[in-house]
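Of the protein chains in this complex, all but one are displayed in their positions.
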Amino acid sequence: MDADGGVELEIPAHSEFLSLVRAVVATAAALDPRLGDERIEDLRLAVSEATTNAIESHAQLGSEERIAIRCDLGDDRIEVEVQDHGEGFDPDSLAPLPPPTDPERLEYEHGLGLPLMRVLADETRIRTGADGTAVSLVVYTTPPGRS
Amino acid sequence: MDADGGVELEIPAHSEFLSLVRAVVATAAALDPRLGDERIEDLRLAVSEATTNAIESHAQLGSEERIAIRCDLGDDRIEVEVQDHGEGFDPDSLAPLPPPTDPERLEYEHGLGLPLMRVLADETRIRTGADGTAVSLVVYTTPPGRS
Amino acid sequence: MLHVCGEIDMASAPQLRQEVVGLVDRGEPDLVLDLTEVAFCDSTGIGVIVAAVKRARTSGGEVRVVCVNERLLEMFAITRLDRVFDLFEAVDDAVAPTSTREVI
Partner (left out) sequence: MLHVCGEIDMASAPQLRQEVVGLVDRGEPDLVLDLTEVAFCDSTGIGVIVAAVKRARTSGGEVRVVCVNERLLEMFAITRLDRVFDLFEAVDDAVAPTSTREVI
């Protein structure tokens, strides 16, 4: 990710700033004329999910540290990275959701964020450790694999 | 200005990011329910002017450095600071605009930004030097002088 | 019947949860949740709807979700929740269950 070409936003880890993050992502994405409204909306929602998780991770630690959101407008993609200083997690060990036919399914009010991000973004990368988590969400602006 | 309570935005010094700055300022200001649409619009325009000057100052140096915009939601005010790394200027030695009755007035396409900021914001502070300029724009959320 | 409008996210979900669960608990287990005017909803909002459905079913009732927003319908599809509870195209469909039509 080119650190100098993009937009960087830092917010307090409070849910009232989520709407601001969404506005920034939508406005930054709209700078690329190739991206349609649908894809902007995909990215906006995915970033909102990632930022919600970041805010939650700080709340769990009682951390007053800030959360950083970087938007990079690349040649063929928009990449948004959401970085927190929470205690990290293991994405591979999350319990899968029960199938919709299982009455247990209604016990799962949570656990929808990551599955949504993975469907909405063209690429989702998670780097996580004891110092925090960085989630990268990529939406292609040109059809991939054509170069 | 409380460095930890606010929103911080960094943008490349290019005019295409002005609309993003305006969106951030308007969304951040709207978080304070006491601020009406009119005052949000005042702040949005004032910050747009300050950011335009900041972008120009980098263009003059050919600088690829970024511009920082900090929004702080205080108890009785919203303060936005626009900081550049241009070569600074002397606000006191700017030539005043000719009066509107002077035909010369039409020679002045520029020089409107600072006068506008001073009218739109409740406080305008400029710190400037050879390392750059920081313009602080304050809009009160509660009537001042009532405490 | 509850008309929800605006944005449902982590900031607004707690209040919505209180309202929805409160309605079900105060004896409205057959709740119509009208999401027609919702401008934005993320997984936190979806979680509130799941909570409402669960609560209602526990009391022998059902929550009927009215939703035309394509983005929201997509979210219900991605999370497979369209199989867990019924979605209606219009409030009238949800209120008169004999003439309802499912959207997805």
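Letters A, B and C mark the chains in the order given here, with residues in each chain numbered from 1 onward.
Going forward, contacts are C-beta pairs under 8 Å (C-beta built on N, C-alpha and C of every residue); 3 or more make two chains touch, one makes a residue touch a chain.
The structure presented is a predicted model; accordingly, all values stated were derived computationally and were not measured.
Looking at the complex as a whole, the chain kept out of the display touches B.
Remark: the omitted chain is touched by one listed residue; of B:Gly36, B:Pro91 or B:Pro115 this is B:Pro115. The residue from B:Leu18, B:Leu31 or B:Ile126 that touches the chain not shown here is B:Leu18.
The missing chain lies against chain B, touching residues 15-16, 18-19, 22, 41, 45, 48-49, 52, 55-56, 97, 99-101, 105-110, 112-113, 115-116, 119.
Methods note: only the chains that are shown with their structure count from here on.
Ranked by distance of CA centroids from chain A, the top chain is B.
Once the centre of each chain is set as its mean CA position, chain B and chain C turn out to be 44 Å apart. Chain C has no residue in contact with two or more other chains.
Contact with two or more other chains is made by no residue of chain B.
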